[in-house]
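For reference, the structure I am asking about is given below.
Every protein chain except one is present and positioned as in the full complex.
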Amino acid sequence: MTMEKTLWQQVQLVRQKSPLVHNITNYVVMNNTANALLAAGASPIMAHAHSEIKEMVNIAHSLVINIGTLDEYWAESMFIAAETANTIHKPWVLDPVGAGATSFRDQILHQLLQFHPTVIRGNASEIIALSKTNKTITKGVDSTAESNDAVDAAQMLVNQYNTIVCISGETDIILSKNQSFHIRNGHPLMTKVTGLGCSASALTGAFIGTIEDKVSGTAAAMSLLGIAGELAVRESKGPGSLQVNLIDKLYNITEEEFTSHLKIERS
Amino acid sequence: MTMEKTLWQQVQLVRQKSPLVHNITNYVVMNNTANALLAAGASPIMAHAHSEIKEMVNIAHSLVINIGTLDEYWAESMFIAAETANTIHKPWVLDPVGAGATSFRDQILHQLLQFHPTVIRGNASEIIALSKTNKTITKGVDSTAESNDAVDAAQMLVNQYNTIVCISGETDIILSKNQSFHIRNGHPLMTKVTGLGCSASALTGAFIGTIEDKVSGTAAAMSLLGIAGELAVRESKGPGSLQVNLIDKLYNITEEEFTSHLKIERS
Partner (left out) sequence: MTMEKTLWQQVQLVRQKSPLVHNITNYVVMNNTANALLAAGASPIMAHAHSEIKEMVNIAHSLVINIGTLDEYWAESMFIAAETANTIHKPWVLDPVGAGATSFRDQILHQLLQFHPTVIRGNASEIIALSKTNKTITKGVDSTAESNDAVDAAQMLVNQYNTIVCISGETDIILSKNQSFHIRNGHPLMTKVTGLGCSASALTGAFIGTIEDKVSGTAAAMSLLGIAGELAVRESKGPGSLQVNLIDKLYNITEEEFTSHLKIERS
């Protein structure tokens, strides 16, 4: 089977299985994240209360932790959830939003790494910051580094934490112990919509909660978002309508659209 | 006067009175909820600080409590608000999001029921879970049960807590001590937009804060959302544009659109 077919089958499998994805994410993107997951066929739940975290991780198929608007209470929620997921072998995604921006974020991220995220997805600046104990200058939550610059940092994270790392950017680079992917889908206008990186992480959560091969599942999630974004841009007048059209396209993308636009290389 | 006319007059009354609706709701839907209330002519306020809850309930015309992303602090906010509303006879709506998913949610809901919500609005799974002390399997926050299965559970809640229960689904069923409504408006695509159930609860809050007859007010709110959703689907390419078009339609729906599409039965 071609890679196009394999990845498209995974897109369809997520629709059929409708995995329950538990999100501990930031306030800015909760609505979009839930809508992106619903549009892709998954079932989102947002929950962060210490009193219910363990039960939620238990009933969910996967967990997504995004530190975008963390505070001390939410950091503890994230620790409980990540530890639970690690213990009971639920796949989970770490989105290190704003890594390097403050020492608080770096401390929390350092602790979360000890619970072995299945996948880490961030932009190049965040991945570089995550791999360092010394402080990196990050400008807000947007990337100022190129994906390629972050490859060494990502490789270190892969080796040290036995994880998959996805560096998202103009080219998305997915690295793991055994295989890697380069995906050249997406469009620059997507960086003008808040939280599409967060949607990428959430979709990755849906795919690794459904697909056995986590590296391939991550590639399918990133491809889906990139292609849907690319196609949605064509119908959009700016970032406002792109946010709306992207959700529509995640919902109604066809096999022909997916396979004919996919730009992926495996190595 | 026909029921169509009566309910349409209630829609217009909400626009004229512009009730102040105090929402203690979840992070995912706050923006949509505020926009749905504004579009229907109401005046939304979101407030949860223990230090101001009582004053807010006092100045508001109604209260909506939605436990979607609750934690221990917010649970206390909900108790203070519900107790105040019950004491000073402000109408209030309970939306038991994810009832049955965790024991924490069930405990909080059990306590909230003691403050006699004027209306409870949930999907079939949630209403069933709410009526039980023993645990029900809920899959996330979407309904896996049919509205009819929940009728017995709803009837029990009506009798025990002297409340109105609205089971939303393909058919919305509204039950009370004296009368019941079946509403067959809406469209399946609405389940792919996050938080339209929450919008239903918020609109119900606006209507019971305005209309004397709370059962009829609940029916008007559910009809308005169902019809607006149905009409909005016709102009939408997917769930992204549906979310937008639904707000537009709540704002500009005409008497002719409302009365000609209404599918309601009273018994």
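Here the chain labels run A and B in written order, and each chain numbers its own residues starting at 1.
The definition used in the following text is that a contact is a pair of C-beta atoms (placed from the backbone, for glycine too) under 8 Å apart; a residue touches a chain by one contact, two chains touch by 3 or more.
Worth saying up front: this structure is predicted, and the values here are computed from it rather than measured.
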{"item": "Selected residue (touches chain absent from view) among A:L20, A:V193 or A:L246", "value": "A:V193"}
{"item": "Candidates B:A81, B:V151, B:A220 or B:L246 - the one touching the absent chain", "value": "B:L246"}
{"item": "Touch list for subunit B against the chain that is not drawn", "value": "20, 27, 30-31, 34-35, 38-39, 43-52, 55-56, 59, 73, 243-252"}
{"item": "Hidden partner chain, residues of subunit A it touches", "value": "26-29, 31-32, 68-72, 98, 101-105, 139-142, 192-195, 236-241, 243-244"}
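Convention: only the chains that are shown with their structure count from here on.
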{"item": "Rotational angle, Cα trace of subunit A fitted to subunit B, multiple of 5°", "value": "120"}
{"item": "Centre distance in Å when subunit A and subunit B are each reduced to the mean of their C-alpha atoms", "value": "33"}
